[in-house]
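What you see is the complex with one protein chain gone and the rest in place.
Right after this comes subunit A.
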Amino acid sequence: MTLKTEEFLLNLGPQHPSTHGVFRILLTLDGETVVKAVPIPGYLHRGIEKLAESRTYTQVIPYTDRLDYLAGMLMNWGYVHAVEKLMNVEVPERAEYIRVIVGELARIASHLVATGAYAADVGGLTGFIYTFRDREDIMDLFEMISGARLTPSYMRVGGVADDIPDGFIDKCRQFLDYFPTALDEYNGLITGNEIFQARTKNVAIISAEKAIEMSLSGPVLRASGVNYDLRKARPYSVYDRFDFEVPVGSKGDCFDRYYLRLLEMEQSAKIIRHALDQLPEGPIKGKVPKVIKPTAGEAYAEIESSKGIMGTYVVSDGSTNPYRVHFRRPSFVNLGYLDEMLKGWKIADAIAILGSIDIVLGEVDA
């Protein structure tokens, strides 16, 4: 007698901790194997792009915090970078250095969440607690410099909101001195764990060609062995003045994507150290009129955020409000390959694969 089987549908999320927010995947399963996966985003859609149209250029900045809320500083940066390009504003050197410092700190904080949450996704909750312990130091630094932990709204068109407060640099250096020991701990606790390796190695391999084809970016792209980091490939701000490497993965599996973030954090720490050493004196805000009113035109600028290439497209009609703002959100674009990545893997792997892309739903849904 043959057993009759049929495929069935399973909703993963939207309320599920391992989807890293309110994200839903409609899985078609054959037993435990994924046959088809349809990502259904949109549960966290707030219409930030539309909201921006009814606000002045400066008033959009607090909204960009809420895109990738794990690296608000970088989202601020992406937006002001585009407006500066639109207005042809020169940013003072000190402001650029401060931006690099807080930007790289945000990258570390974001990668710490990605690393810890990934460990928790595959069953090691301890790793999560350890990375969050160290992320707290960065949150304290952000609170010191901007007054808020997650939603800093720290950058302004033409510079930054405030100068570095007393004690910030010392505290930052303290963190940088401590950070290598923390990385060792993660390596011992998560990377070296055999169970973790068994769950992630050779899982959902993305080839370099396919990664480029799907316009993936950030750690997901570099893990596949493509050496493309905007900070090196097309340096913006003052990134050409720092000596750092772009870590590249060899295989493009989940483990590579995870491990690449640890390597990137190391490089980010190196950049911050350089920036603190070279930090020049001077003004923190360029010559920007009080009422920002760019001449009619458009600009598109990109930065390398923690998830990938974050682009902002700003159109001005000559008024004080932007006519149109569009964000190229890396998590959203990276998610486009999800179906093909999940196909053929088991449900438990689906969680591991989704975690390795490191999505933030604030950014996916905007």
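Here is the rule we go by: a contact is a pair of C-beta atoms (placed from the backbone, for glycine too) under 8 Å apart; a residue touches a chain by one contact, two chains touch by 3 or more; residues count from 1.
As a working rule, contacts and distances are computed from a predicted model.
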Listed names "Phosphoribosylformylglycinamidine synthase subunit PurQ", "NADH-quinone oxidoreductase subunit I", "Phosphate transport system permease protein PstA" or "ABC transporter substrate-binding protein", matching UniProt entry of the absent chain: "NADH-quinone oxidoreductase subunit I"
Which residue of A:Thr19, A:Thr131, A:Ser146 or A:Thr200 touches the chain not shown here: A:Ser146
Identified contact with the non-displayed chain, of A:Glu53, A:Asp162, A:Glu266 or A:Asp339: A:Asp162
Contact residue for the chain not shown (choose from A:Pro17, A:Gly192 or A:Gly344): A:Gly192
Residue of A:Phe23, A:Tyr63, A:Phe242 or A:Phe327 in touch with the missing chain, whole complex considered: A:Tyr63
For subunit A, residues in touch with the removed chain: 55, 58-63, 65, 126, 130, 133, 136, 143-148, 151, 153, 161-162, 165, 185, 188-190, 192-195, 197
